[in-house]
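With one protein chain held back, the other chains of the complex are shown just where they sit.
Here is chain A:
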Amino acid sequence: MPRDRSTPSHRGDISRRTVLQGAVAVGVLTHGQAVSSATVAAEQGEASKPMAPYIGSATSRVDGRDKVTGGAKYAGEFNAPGLVHASVIGSAIAKGRIARIDVSEAISVGGVVAVLTHENRPPMADDDKAYKDAVAPDQGSPFRPLYDDRIRFSGQPIALVLAENSETARFAASLVHVEYEPEKHVTDLYSKLNDVVSLKAPAKPRGDTASALASSPVRHHGEYYVPIEHHNPMEPYASTVIWEGGGKITIYDKTQGVQNVHGYVCNVFNLKPEDVRVMSPFVGGAFGSGLRPQYQVVLAVLAARALERSVRVVLTRQQMYSLGYRPAMIQRIDLGAETDGTLNAISHDATTVTSQYENFHRNETTWSGLLYKSANAKYAHNLVRLDLSTSCDMRAPSATTGVYALEAAMDELAVALKLDPLEFRLKCYSERDQSSGLPFSSKNLRECYRQGAEAFGWDKRSPEPRAMRDGRELVGWGMATGIWEALQVPIAVRIALTANGHAEVSCATSDIGTGTYTIMAQVAADMLGLPLDGVDIRLGDSTLPQSPVEGGSWIAASVSNGIVTTSRAVLKELLRLAKEMPNSPLATAAPEEVVLSGGMIVSRRDAARAVSIADAMQHDGVDRIVREETTRFARDSSHAHNTHSAIFAEVKVDEQLNVVRVTRVVSAVAAGRILNAKTAHSQVMGSVVWGIGMALHEETLIDHAFGRIMNANIAEYHVPVNADVQDIKVIFVDEKDEIVNPLGVKGLGEIGIVGVAAAIANAIYHATGKRVRALPITLDKLY
């Protein structure tokens, strides 16, 4: 398969279905009806019987076969003649400067091509602006790899050894001698609490929280800690730069946004956009760590330019801990309520970690003001700048952490109120975004609570802690709410439809493992009335139509509706062609009145009025219709757009040894239309697993004396293993959203993790009577 140098495209591989999905989906467009309830009038005999649409079905990944057979190539697997291999050297100190760097021994090793340092690197931009990628924090001066002698964090890349093979590069790296002038560093969040950067309040406060708290008969105050966590995607960060000659380069990069990397590389190296192509056909997980261009891509391009050769840079697992991370944070929550459970006041303070050179932050605190009915709310957010690399987004950034603290605090207040935690949340249920006062485009959280509780058996819960047991184990049941945003971003999609009934759909978005290839194929097949294997998807290539980074759970909604838009343009053109045919049965049909189905342009009113796509195109001598449309989502300032979930968790804790087992989790999610029942289920299941890790295992350990991460490997940085994951049930509750976008899709990448850690922490309290407010809840904290 000569696929190496181009974006592979993906053709559906499930059994051919005979048609008619297009009619259904276009119905959505014209009438705003949900696919499931739309009816199809067409009756064209056996072959055109209405079939279930691909949208919503449990379609297996169209790229699944390539992935499990090794056909899918990742950034560090592309080859080129004469490829140069690299080994990155990281700083041993956390702050200071490089006094001397001696590469003579390394360079004398046979097979070593060069050693790049700040002293001999090719030119790169000298202004911050060039390094500001599309999702860089507003404030600060982005990190510039190998730029100068300054050390800003331990593990910072300070030299790149280049050799004919990777073994030689790695060996020579051990021969580079560095002398530092260290300066005093600070990596401990707690040691800098009186030296913070105060951020502008993330949302407008409402009411008078201080006095509402003071006058509330039942109050709770709690301080919650979340440590630094690392993403640990399976695929290491890697870039392979192909030196194409004539000043052109192709970069295979591990990224969540090829066009972001493209723009960044062009700016940093002052290159013409047409001379750089960035590809990322497959991504082995990123979870936010690949939103910003990472340093290995700069190193790889620097090296390729220095040598005028193709270069590959792959980070080791240990070096992956020198990239971004979920910031450590301290959150303080104050809640005040009436004795009947009416919430009076919420106060949420967060102090989060960033580097010395950039102010990265998200708004942990705003979720508290949004979620529950409370007349008074206030927020504060401080940043602590430490001698670490800049923190970054990690799955559901800010909600995973902010909602953890809120939901743990809500559980504590429910205990103080002697109310069932679920009942308490229902009492505070809000039909409006409490911060903006706007109604939701859709919010079926109530149904999440109901179906989740029922599937879990919540009504059998004994309210008192330590009241339920199973032999020597204490049994605890906890629950929490989850919330995330339903975001969508402008995106362009191109469709090329050929007369033989084949469509190529392209967009520069990524598939970071979420299943984007598959949902794109499903939506396109439905909209164009083609079988799944009549659709090829191309993505992960900066030369394709515009797409932002894949993050924030916005790609599914954006690209699926983008495909709807472009499909309509294709349909319009087909109808125009059909009308030009003599005695066209569609002569009087308006575009809204026809659908594409089974290779035909069909009237929705009268299925007998139909023209085959092939005929329409052939009549006009057209063999290809190509349309590219940009979809911009109308700003809807009269609604809030969110996804919600309810999580119920069961833990069993050995009474004597405090070993915790998460035996059951039920996650009920309301996230609008589910595009693919199977990949959606996987998204949420994976999120729950991560939530277990957040609750029980994950913590990046820094020795503050050295300013260094000490467990920078996946033997000692614990994530859940199979034994830690037992019964996970995922429920998608029906949620029709006719407002958010034509397809009613709200995204799923993040919502699944939000609230999980709180549900587990609350269950541990219910089991043991012990409240642990610092994650992860390792067993020593239960003694």
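Note that a contact is a pair of C-beta atoms (placed from the backbone, for glycine too) under 8 Å apart; a residue touches a chain by one contact, two chains touch by 3 or more; residues count from 1.
In the analysis below, contacts and distances are computed from a predicted model.
Engineer: Leaving aside the chains you can see, what is the UniProt protein name of the one that's missing? Options: "ABC transporter", "Xanthine dehydrogenase family protein subunit M", "Cell division protein FtsX" or "Circadian input-output histidine kinase CikA".
Structural biologist: "Xanthine dehydrogenase family protein subunit M"
Engineer: Pick from A:139, A:342, A:436 or A:778: which residue touches the chain that isn't shown?
Structural biologist: In the full complex, the listed residue that touches the missing chain is A:778.
Engineer: Have a look at A:144, A:697 or A:746 and name the one touching the chain we're not showing.
Structural biologist: If we include the chain that is not displayed, A:697 is the one touching it.
Engineer: Looking beyond the chains shown, say which of A:149, A:164 or A:654 touches the absent one.
Structural biologist: A:654
Engineer: Which residue, A:326, A:708, A:746 or A:766, contacts the hidden chain when the whole complex is considered?
Structural biologist: Within the whole complex, the residue contacting the unshown chain is A:708.
Engineer: Which of these, A:76, A:599, A:720 or A:749, touches the one chain of the complex that we don't see?
Structural biologist: Within the whole complex, the residue contacting the unshown chain is A:720.
Engineer: State which residues belonging to chain A touch the missing partner chain.
Structural biologist: Touching the chain left out of view, chain A contributes residues 92, 167-168, 170-171, 174, 316, 318, 471-473, 652, 654, 656-657, 659, 661, 696-697, 701, 703, 705-706, 708, 710-711, 713, 715-716, 718, 720-724, 778-780, 783.
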